[in-house]
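Read through the structure below, which is laid out as structure tokens, and then see the notes.
Complex shown without one protein chain; remaining protein chains in place.
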Amino acid sequence: MNFGSDNQTGASRQVLEMLTEANDGITHGYGDDKWTGRAVDALRDVFECDLDAYFVPTGTAANCLALSCMVQPWETILCHSHAHINADESTAPEQFTGGARMLAISKGAGKITVEHLEQYFANVGTHEPHNPIARALSITQASEAGLVYFIDELTSLCTAAKEHGLSVHMDGARFANALVTQKCSPADLTWKAGVDVLCLGATKCGALCAEAVIFFNKELAETFVHRRKRAGHLVSKGRLFGAQFLGWLKDNHWLELAAHANAQAAKLAGKLATFEGVRLVWPVQANEVFVTMPKGLVTALWDAGAEFYDWYPDVRPTEMTLGDDDMIVRLVTSFASRDEERVEFCERIEDYLNKN
Amino acid sequence: MNFGSDNQTGASRQVLEMLTEANDGITHGYGDDKWTGRAVDALRDVFECDLDAYFVPTGTAANCLALSCMVQPWETILCHSHAHINADESTAPEQFTGGARMLAISKGAGKITVEHLEQYFANVGTHEPHNPIARALSITQASEAGLVYFIDELTSLCTAAKEHGLSVHMDGARFANALVTQKCSPADLTWKAGVDVLCLGATKCGALCAEAVIFFNKELAETFVHRRKRAGHLVSKGRLFGAQFLGWLKDNHWLELAAHANAQAAKLAGKLATFEGVRLVWPVQANEVFVTMPKGLVTALWDAGAEFYDWYPDVRPTEMTLGDDDMIVRLVTSFASRDEERVEFCERIEDYLNKN
Amino acid sequence: MNFGSDNQTGASRQVLEMLTEANDGITHGYGDDKWTGRAVDALRDVFECDLDAYFVPTGTAANCLALSCMVQPWETILCHSHAHINADESTAPEQFTGGARMLAISKGAGKITVEHLEQYFANVGTHEPHNPIARALSITQASEAGLVYFIDELTSLCTAAKEHGLSVHMDGARFANALVTQKCSPADLTWKAGVDVLCLGATKCGALCAEAVIFFNKELAETFVHRRKRAGHLVSKGRLFGAQFLGWLKDNHWLELAAHANAQAAKLAGKLATFEGVRLVWPVQANEVFVTMPKGLVTALWDAGAEFYDWYPDVRPTEMTLGDDDMIVRLVTSFASRDEERVEFCERIEDYLNKN
Partner (left out) sequence: MNFGSDNQTGASRQVLEMLTEANDGITHGYGDDKWTGRAVDALRDVFECDLDAYFVPTGTAANCLALSCMVQPWETILCHSHAHINADESTAPEQFTGGARMLAISKGAGKITVEHLEQYFANVGTHEPHNPIARALSITQASEAGLVYFIDELTSLCTAAKEHGLSVHMDGARFANALVTQKCSPADLTWKAGVDVLCLGATKCGALCAEAVIFFNKELAETFVHRRKRAGHLVSKGRLFGAQFLGWLKDNHWLELAAHANAQAAKLAGKLATFEGVRLVWPVQANEVFVTMPKGLVTALWDAGAEFYDWYPDVRPTEMTLGDDDMIVRLVTSFASRDEERVEFCERIEDYLNKN
């Protein structure tokens, strides 16, 4: 019964096989190899445009290197208060950007809206060099609440951002999950909507360790290779990443993996919604399910060996009240989630609720 | 009619005279001179304790050097959303701390309260090394809204901070103004209440360029001299600061200067409160007056040559509504403010209101 | 004919098999898994002591994170002028340490000696906070010239370093190669000689992407987990590193891989030394061969598809003269080097020399 995180699996079989194949033979280091080259080509095909792409080992590195190309050290980055870059990456953004500032907006909301942006700009000083000026907006797709930015709202958000002089970064640790929810192309959901840089995470959805920083706005990439090297993220045997991405993208494998995870989340949410005392906090649009549960139930599930995390009580719709006995928990499904563990999890809940 | 800022004056006569006196003669550089030594002694007398004190040219340097001694680069600093360190010092705190994070709490409030602190800690992750952990609280005395932290609330705040493992920094750019409002000693309002480090600003209240970083908690000072030097803030002719502080502290000169500024603010506020259409945003407790005015009046006053700044519309008591035609403005008095300019200012308002 | 670098191979079969095995199943992220735990235990066995060990993806990350635990931002690091950290890692050391300074000593020498250290300290200012003070010595084992620090000289160097208040970092990208050259234990060549922190590189000698930062002096590790996270080097699927190290260390596999590489280098050097016009620059003690060659020969070899790099003309013994037509080149062997490519390489040289 593992709903802890989608980073608790290994690589999918197809990804591992490509990695094993690439392991053979002698090739140049530092990404100057055919695997890396073909992976970049594959990304250009998938996103239907000429783009610059670079591979790094972690999502934190991807996000923070990207942001360091987008702001000066005296500028600021707007993001959701529970964005991974703001809440879960220590002060890595400050480290990589040389001390730019993270500014959390949208506290408590499921997604950043144009209104959040406008409210920010209505109340901020713009007297340079005294007031730090916002220069980038970071959006997480799927969002911190497991929600999806649909094309229309994404386009509006990017448009508003650009009117205020911001470039747009997308943390796509679960981009595949957000994409398969919608009937649109990868291009539609990124550069066509106004995204400048996408950090496309393969690790959470089938790779072992592979993240791509994709610059649709290639001017922003100018200093990237220096920044990556200097941060110790230029891996010598670059085929490691190239091979994983090739295996991941081949024959829509990535989308199938994401679709499986999403389907598992949808089924889980569907069942959970039938229990009295369990409430969905947000609609389920990707592979994360946020629900409220009585504390006793949470404990009982943990005792039974279920893996999942309790979540921040202030990340919920404004209109939702939380009882003294309520906890919010996060349940994450993955490409490796099995029907059996979902069924067992729900049975445990049923048992507990019957007895209490 | 100058109410723009208390940094638009020169030095007071007494401060300038001491500086002129100190200018003579040959002495060691870098603070190893009698003027600096005597100034530190004077601070020890004033604060009635053994303390470490260092002088720097600007408030930004004082605040940020102090904070850099209080947090690691992967930790965070809690402060008011309109604190000078957060809103008006570019990203200097990040620069000096090596990339620690500023976290604004108390948005819209006049002061930080214990409740703000508790609310922060109730909703934040503490999973290291993923979540950045708060390690310092910064309080501005007098506050961003011209309010004073009274001894009781200051003590409560410091106590709460320490229960959460925070050390306490006080930005005292207007400490003298806050002090003379209360019947208490400098010691009462700092280390006795739990303040670890005070940045005591003389510049806004009678000096030309002199700020002291005062460590009541001397352990925090361990790396200060390295940090100051490395930031380019170790001035070679250190007597510049020593002499100013000596002149400033001598015979309670600093308190008299502050008392004058505060009295001017009180008289100004008293008169303004009598005008229909002008509302005090916050009680006046130091040398800053925040009022709402009709936009037309603001423009008329500016046209007449009055100096003052419009202020952020979201910095006001929750219960106060702002009409479409209302602006918030900030009026600052100083040791050099004259009755004449206040009187003229109020007459201009009266004229305008009579005509409109 | 590949002598370009020992990072141009994939992983050894045994390492890849362990990685494949570890890929299965669900496990906690961020190194909280059995593979990582067992790998740390294996390192404790190998080094016969209680140590702290952390895994990261690159040698640059390993070296620079280690150094960032050893010096303050206002201190300096002494190293060989051609150390990888000084010459080949961009300004990563400055990035990770928050701006400590790299100081190259031993210019032109094959190894750092006690005399180099003493000469440095005889001519440097120690007036704090003005003069930056040296606090760490970094040694590369095997050295920048392919030489080995033998136990005696290593011990002397560490002793001298400590007398000057330096802690000792060892860049062990080719530690295995240096170890198998000597009849001593891993413990003898590290902590018993006075090394505080070893960056043990598996990547160049049989892994795909795995480096360990090993703290024999555990006090220095205090802030490591924060620094690693903040630099984006905490990989979510930590088994990636744990499994590689387990496979690498198991049954002395690492030593056999290194021994093969060294034997190939020795044979290559032995043959090269027989050619007129080709001179060994340094004795061959690990898996790198530095020789001088006529420029025409270098070109001919490159034209024939041989892979190797030309090297810095100033890295050679003082007494060695370099003719106008001489180039220094570096030839690196690896665990995957084959007799056939060495033989072909030497035949090409023989052919060229016969014809010219």
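All chains are identified by letter, namely A, B and C, in their written order; residue positions are counted from 1 within each chain.
The rule is simple: a residue touches a chain if its C-beta (ideal position, glycine included) is under 8 Å from a C-beta of that chain, and two chains touch if they have at least 3 such contacts.
Keep in mind the model is a prediction, meaning the values are calculated, not measured.
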Just to verify: which one of B:Leu208, B:Leu280 or B:Ala304 makes contact with the chain not shown? B:Leu208
Per the touch definition above, residue among B:Arg38, B:Lys237 or B:Lys271 touching the missing chain: B:Lys237
Could you tell which one of A:Gly98, A:Gly146 or A:Gly247 touches the chain left off the display? A:Gly98
For the full complex, which residue in C:Gln8, C:Gln95, C:Ser167 or C:Asn287 touches the chain that was left out? C:Gln95
Interface with the undisplayed chain - residues on chain C: 73-76, 87-91, 94-95, 98-102, 122-125, 129-132, 312-314
Considering the whole complex, not just the chains shown, which residues of chain A touch the missing one? 72-74, 98-99, 128-130, 223, 225-230, 234
Missing-partner contacts on chain B, residue numbers: 2, 4-5, 7-11, 16, 20, 22-29, 56-61, 64-65, 89-92, 95-96, 203-204, 208-209, 226, 229-237, 239-240, 336
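Everything that follows uses one rule, which is that only the chains that are shown with their structure count from here on.
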Report the chain whose mean Cα position is at the greatest distance from that of chain A. B
Using mean CA coordinates as chain centres, what's the chain A-chain B distance in Å? 41
Which whole number of Å gives the spacing of the CA centres of chain B and chain C? 52
Check each residue of chain C and list the ones that touch at least two other chains. 226, 229-230, 234
